[in-house]
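Here is the structure we will look at, set down as structure tokens.
Removed: one protein chain of the complex. Kept in place: all other protein chains.
Here is chain A:
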Amino acid sequence: MGKKRKHGETVAVASVKKDDGDAAASERPQRTLFGWKDKKNGAQETETKTTTTTTTTTTITAGFRNKEKVLVTCSRRINFRYRHLMLNVVSLLPHCKKDNKVESKESKGATLNELVELKSCSSCLFFECRKHKDLYLWMAKGPNGPSVKFLVNAVHTMEELKLTGNHLKGSRPLLTFSSNFDSNAHWKLLKEMIIQIFGIPKEHRKSKPYHDHVFVFSIVDDHIWFRNYQISVPHNESNKIARGGLDNMTLVEVGPRFCLNPIKIFGGSFGGPTLYENPFYISPNQIRALEKRKKAGKYAKKVKAKTRRKMHELENPLEPDEFADMWKE
């Protein structure tokens, strides 16, 4: 029961936060994260439905500068494997800041929000490990942007020897998305967040000027699958690519691999109103409980069957056999 009460509390907090968010939204143009003050009404896909009321003079993006900064942390008592995954992500994103582990408790949202602000970051990746086996990934935007909670599956770190590729540290990745990212509103939102968080800002001081790796984000089976490939093009001279060299370009996987299962999308960062809930999601705890119950039922069933048999035998006693002692004499 205690758990439930807590849940209620978070909802209450969330609603409060939502109010905050709305207030902030109205006065948004003054304190945006990026260099631009004014923005056009809603981006690409959302022309029709956006209710954002930011009126703008369209002095646009000559001065656009992506100043994304990502805070990457994990919870305490994280698994080594998941920690390595986090470190891999850190090494892939030169525009990130790694921070100390954060205790994963109810108030972690507030802590993390504070941390994000302290480190002057605009988004956050939080690797939360529970029970030493389940990894959840929080992807949160800015002071009042949305946040997403994923369950992470099928983790392979970059250290695995079968992933043979290698590329420049800090070169900007190409981001490829499967087309079904545009099918639903929540996928659209996730795509935008991924572009902002995983895309390395242009002319970032730690980034390198060439493109020699490509990220794959693909939705298969309602999960987002992540892959990272090195692009290798055969050179014949020092700098020139062979004619048609682009055609026999090959990719070598660098890693890491993981698969994200979105659980919920919240309106605020680490909290706020729930905008989306995965209708297919079962928590791993529930799965384990189910398995346990399957096993636990075995003995009870056996006992039940035994008693039933006994009852049956009592109810229908065998008829006395008339030939039973025929050969006795």
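The rule we apply is simple: contacts are C-beta pairs under 8 Å (C-beta built on N, C-alpha and C of every residue); 3 or more make two chains touch, one makes a residue touch a chain; residues count from 1.
In the analysis below, contacts and distances are computed from a predicted model.
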Protein name, per the UniProt record, of whichever chain is missing from view ("Exosome complex component RRP45", "Elongator complex protein 6", "Eukaryotic rRNA processing" or "Vacuolar fusion protein MON1 homolog"): "Eukaryotic rRNA processing"
Per the touch definition above, residue among A:R83, A:K101, A:K119 or A:K208 touching the missing chain: A:K208
From A:S107, A:S120 or A:N285, residue that would touch the chain that is not displayed: A:N285
Touch residues of chain A, complete complex, unshown partner: 1, 3-4, 6-7, 10, 25, 28, 34, 36, 39-46, 49-52, 60-61, 64, 66, 91-92, 141-142, 144-146, 149, 153-154, 158-159, 161-164, 166-182, 185-186, 188-189, 191-193, 195-196, 199, 201-202, 208-212, 214, 216, 218, 220-223, 225, 227, 229, 231, 233, 235, 238-239, 241, 246, 249, 251, 254, 259, 261, 263-265, 267, 273-283, 285-287, 289-291, 293-294, 297
